[in-house]
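With one protein chain held back, the other chains of the complex are shown just where they sit.
Think of it as A and B in the order they're written, each chain with its own count starting at 1.
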Amino acid sequence: MGNYLIRRLLQTVIVIFGVTLLTFFSLHLAGDPTLLYVSERASDAEIAETRAKLGFDKPLSRQYIDFVTNAARGDFGNSLRTRTPAFDLVMERLPATIELTLFAMFVAIVFAVPIGILAAMNRGTALDGGVMLFAMFGQSMPSFWLGIMLILIVGLRLGWLPISGHVPVLQPLFEGHFMVAFENIPGAINHLILPGVTLATFSLARNARLIRSSMLEVLSQDYITTAKAKGLRTWTVVGRHAFRNALIPFITIVGLEFGFLLSGVVVIETVFSWPGVGRLVFNSINQRDIPVVQSAVIFFSLLFVLLNLLVDLVYTTLDPRIRLS
Amino acid sequence: MHYLARRNWLVVCALIALLALMAGCAAPTASDTSSETSAPTDGETSADSSDATRLIIAQTVDLEGLEPSEVNSRAESNVFAHMYGTLYEITDSGAIEPYLAQAYQVSEDGTEYTFTLNEGLTCHDGEPLTAEDVVYTFQRAADPENGFTGNTAGFVLDALGYADARVDGDLDATIVINAYSPIALGLISEVYIHCKDYYESVSLEDAAQNPVGSGPYKFVEWVKDDYTLLEKWDEFTLRDATYDELEWRVIPEASTRTAELIAGNVDIITNVPPDQHTAINNSDAATVAGVAGTRRMYVGFNQRDIFDDTEGGLAIKDPAVRVALQYAVDVPTICQTLLAFDCERASSMVNPPNDNPNLEPYPYDPEMAEQLLDEAGYPRGDDGVRFDITFQAGRGRYLNDEAVVLAIGQYLTDVGVNTNVEILDWSSEFVPALRQHDVGPLYFVGTGGSTWSAVYDMADLSEPTGATNYTEWQNPEWFSRWAQLSETQDADGQKALVDEMLEIFYNDPPWLLLYFQPDFYGVSDGVDWTPRRDEQINVVPAKPIN
Partner (left out) sequence: MANSASLSTTDDAVYVTDREIRLSPPWWRKAARSLAAAKWPILAIVILLSLMLLAVFAEPLAPADPNRQNLIRRLQPPLTQNEDGGMEYWLGSDGLGRDVLSRLIYGARISILVGVMAVVVGGILGTFLGVIAGYAGGRTDDIIMRIADIQLAFPFILLAIMVLVVLGAGVLNLVLVLGVGQWVTYARIARGETIAQKQKDFVDSARSIGVGHRRLVLRTIMPNILAPIIVIASFNVASVILSEASLSFLGLGVPPTIPTWGGMLAESRDQLLGGYWWLAVFPGVAIMLTVLSLNILGDWMRDFLDPRLRGR
């Protein structure tokens, strides 16, 4: 166990190192961003001065080494645009993105399980067909389109839910304002529903399909048949035996799911004017704000890798047959 | 069982560690100014203007910082103009009127402007606002140590020829410039005055997060990418603002902005796409208010030698070709269809009514264009093509820009100039190329103009090697008159020179003249507010309608 953890952590270090390398060089391939950070009327001397100040005059290898050594100490440099620490900019927007992603994950998983089980239990019926059809449609809509449609229909026409905007919960929580955080929860959920559902739709559809086929597989196994033959009630069988085993393949994707939903937030945050990291990173890439992009990418890669490590650990507790090796 | 339990424990630890990591990272960023996290508008109830005297304005982009000397965008200057006062103020009609200063005097040679401040002004932290603060504002903006590149340092001081500033009395401050400039007062009116004691005591980083203003509204809170909240500062008596609070929201997606407006959750939105006008006007919640803006939209003919190896680059060096192409584009139709606006085509780079009234805008006459191109020595080839040319534009910067650019490409192609339209990313591709004068040979851009001065509008082309002379147009007649212009101080003489220069521009056009960009705002029916022509949002005079 200990060895396994050490090896996984070592791998994590290698992966993060690779991510820094990839980020750094793909951003610098675009050339020197200095021109974006001088005034329109700047002279050549002023440009050169700014370039030196930003450190872009050094050889690329040198810049990379500087960046890695600083990053290892937790210093990701200042944003070129706002001149404030890049990591702080990411962290300020992180709670909003985490809220959105967790909510979407919740929707994608919590709703998928009963839907999938119901479909599996009623295999071949109209209900099953309907679920499969929903799953197919859910997997064939571009999210920006679905988002705008939901805004226009649910938000504007029906007026059921807020159209855009964000009510913070995690932010006051981190700042220690527990009362504020709890007060905000109803409003926050209200504001989360449209963007969250938009973000989750694809995953929800996919997960429902997965749970369904996974359940069908388990239900056809001998031990289930035996359990049924022993006279156990269907729902007992499903709850006690089938579900637990059907969950195993599902758990593995939870870790991937997080990274997967994070990828979607750029579009969702733009459509719903959600003040999260996705928009920050997208704008920063366009503005060549290299330190901000780097901090965000490294942070998310780290989060992703650790989460997957966690998932692997959970996985083994659920299925003792699997040995960590 | 034992084994399993131990593993469970490990999992719990890992989970806690992960959460701690997230929490730990997020915690120190808490800004200490905003002790309360106030929720933005409640989306459920429509914010009819009577329920609170909060005015909510939705813009497309967020601020980058709150540093008054570092204005990077129109979104920022809109917020800043409510937080800070300026010495003089440019009104809707283009007049320049006293604001923080009650009067000014100019020295004989036009190089020293002495402003007399109103009495009893204070900044938002209570510090009296005196001549010392005015001088500090200018010196701080100009200090290369601070490395400012925004509007004040990067444009205003440079265009002004700023030399120095000095205190001439408790309320008298003098701004010294290198040479007489006909646009000095207007430029000075773009500088946001801030107080010395506070700004001297904080670092640039802190200043950009916690501004202390000098205008009618006081800073409350900035939630990045979400909103900026200002509250009325009652001690400011120079202007009579109605709303108690201003909330500047950021909503990047046009459909979302419009939906929020129609739903009654915001009061004013910017940049309404033309195809959403009907939806807004047909709702019983809001109306579209359009104004003839001052931004000059044009297609530049980049005449640099770098394009000499292309047919098109070579062709547009010929003034006859540049004139011919003016006839090829149906500007009024573009305005009507793509911009939902009846526009008159620009006849020069100067906004009416400061332009030369004798110049007729080029009409849409494709046959004339073809005839002139034939005469210029560019007949159609066997494939119907006269020459190929590349036409570049940035994406998403101007009203319906992609459609306008594609339409212009079609018009040019129709007269035999095979136009290859390239849409580039605005900030990372187009702007750098534009600044290095590498863009084109045809490019689409709009430069901000003014309601108050022809010379301000012409300043883009003030010197043959100037940074903003993107086309590197070299007409000696034009540039020699520019020198005369700075020597002529009487208004009539200036006007005569301007008219002459605009005629030169008209006959040897470095630009394919298009239109002055209209600006469309969506305004809630509960708010009485009229937009200005110069893209500046001023909601101080806005009032609720009951």
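One rule holds in what follows: contacts are C-beta pairs under 8 Å (C-beta built on N, C-alpha and C of every residue); 3 or more make two chains touch, one makes a residue touch a chain.
Not measured: the values here are computed from a predicted model.
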{"item": "Interface partners of the hidden chain - shown chains only, full complex considered", "value": "A, B"}
{"item": "Option from A:Ser39, A:Ser79 or A:Ser143 whose C-beta touches the chain left out", "value": "A:Ser143"}
{"item": "Among B:Thr137, B:Thr228 or B:Ser255, residue touching the chain not depicted", "value": "B:Ser255"}
{"item": "Touch with the omitted chain, as defined above, among B:Val299, B:Ile423 or B:Leu514", "value": "B:Ile423"}
{"item": "Contact residue for the chain not shown (choose from A:Ala71, A:Val180 or A:Leu210)", "value": "A:Leu210"}
{"item": "Residues from subunit B at the interface with the omitted partner, ascending", "value": "253-255, 258-259, 273, 275-276, 278-279, 330, 333-334, 337-338, 395-396, 402-403, 406-407, 410, 421-425, 428-429"}
{"item": "Subunit A residues touching the omitted chain (full complex)", "value": "11, 14-16, 18-19, 22-23, 26-27, 29-30, 123-125, 128-129, 132, 136-146, 148-149, 152, 198-203, 205-206, 209-210, 213-214, 216-217, 220, 249, 252-253, 256-257, 259-268, 270, 281-282, 285-286, 293, 296-297, 300-301, 304-305"}
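Methods note: only the chains that are shown with their structure count from here on.
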{"item": "Subunit A-subunit B separation of Cα centroids, rounded to whole Å", "value": "36"}
{"item": "For the subunit B and subunit A complex, residues of the former touching the latter", "value": "4, 7-8, 10-11, 14-15, 18, 21-23, 25-30, 36-37, 39-44, 64-65, 147, 149-150, 153-155, 158, 204-205, 208-209, 223-226, 249-253, 255-256, 259-260, 262-263, 265, 425-428, 431-432, 435-436, 467-468"}
{"item": "Subunit A - residues contacting subunit B, complex", "value": "1, 30, 35-42, 50, 53, 81-84, 87-89, 91-95, 98, 148, 151-152, 155-156, 159, 161-168, 170-172, 174-175, 177, 180, 184, 187, 190-191, 270-273, 275-276, 279-280, 286-288, 299, 303, 306-307, 309-310, 313-314, 316-317, 320"}
